[in-house]
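All protein chains but one are shown at their positions in the complex.
Now for chain A:
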């Protein structure tokens, strides 16, 4: 199988909505990545041989079988495509790598799903959480407990990364941009320094519907929408990605780290039925 000379892998869960053994029902209200983890655990991954010009030769792509990676039926306009890109490079942020990542993401979306543009792209930067309570420090992730703790370089990396997405917006590949887990202090750092403002901030309030007053005031002023989600601060940790890769490629003895994850949701605008939803997980062997 040639797993030995591979440095990077892409795991594609396929559609998690029609294959609910992936545990969507366990998505709790507060913060859960079970949908992703179960999809990876239960996935019957097969290597995609014909990668065409999708990826470089160092990346092996694994897809879930029986998941026809066909194109959308009907007009593209009929569907709302929401993509959330989780950068997991918290320990080693490099904007050039992020540029490459973004290009790859769009290549994969096109090649594997027939998606050429997304309605909304939500960007998730590592180490940031809106709700500062219940932060648990794991060996993998470190979530800053306040804006003052964040190094200037990292804040600058938000702005520099954002430019990558602004380009994509101008190219017509992204409709609107959203930012994940940014509260007022974070938004105040981002918005004045970018050309295309995010349309929304998407936060995890642990299921609570009471939004803090300062956030409502700020978002009203800046005409920002607020969206809620139930993702945890760190979507997938080293242990989980290592397990997942071992599951796909059982001969791997080594550890892996997760570089990024993209979640795509394709929703019919006319019937509000979820057409497909899935994840691409990019891992590197350590």
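Throughout what follows, a residue touches a chain if its C-beta (ideal position, glycine included) is under 8 Å from a C-beta of that chain, and two chains touch if they have at least 3 such contacts; residues count from 1.
What we mean here is this: contacts and distances are computed from a predicted model.
The chain that is not shown, which UniProt protein name from "Glutamate--cysteine ligase", "Aminotransferase class I/classII large domain-containing protein", "DNA-directed RNA polymerase subunit" or "Distal membrane-arm assembly complex protein 2" does it carry?
"Glutamate--cysteine ligase"
One chain isn't shown here. Among A:12, A:36, A:64 or A:82, which residue touches it?
Only one listed residue reaches the unshown chain, and that is A:82.
Which of A:33, A:59, A:242 or A:265 sits in contact with the chain that's absent?
Answering carefully, the residue with contact to the hidden chain is A:265.
For chain A, which positions touch the chain that isn't shown here?
17-21, 24-27, 29, 74, 78, 82, 120, 200, 202, 209, 211, 225-230, 265, 267-274, 277
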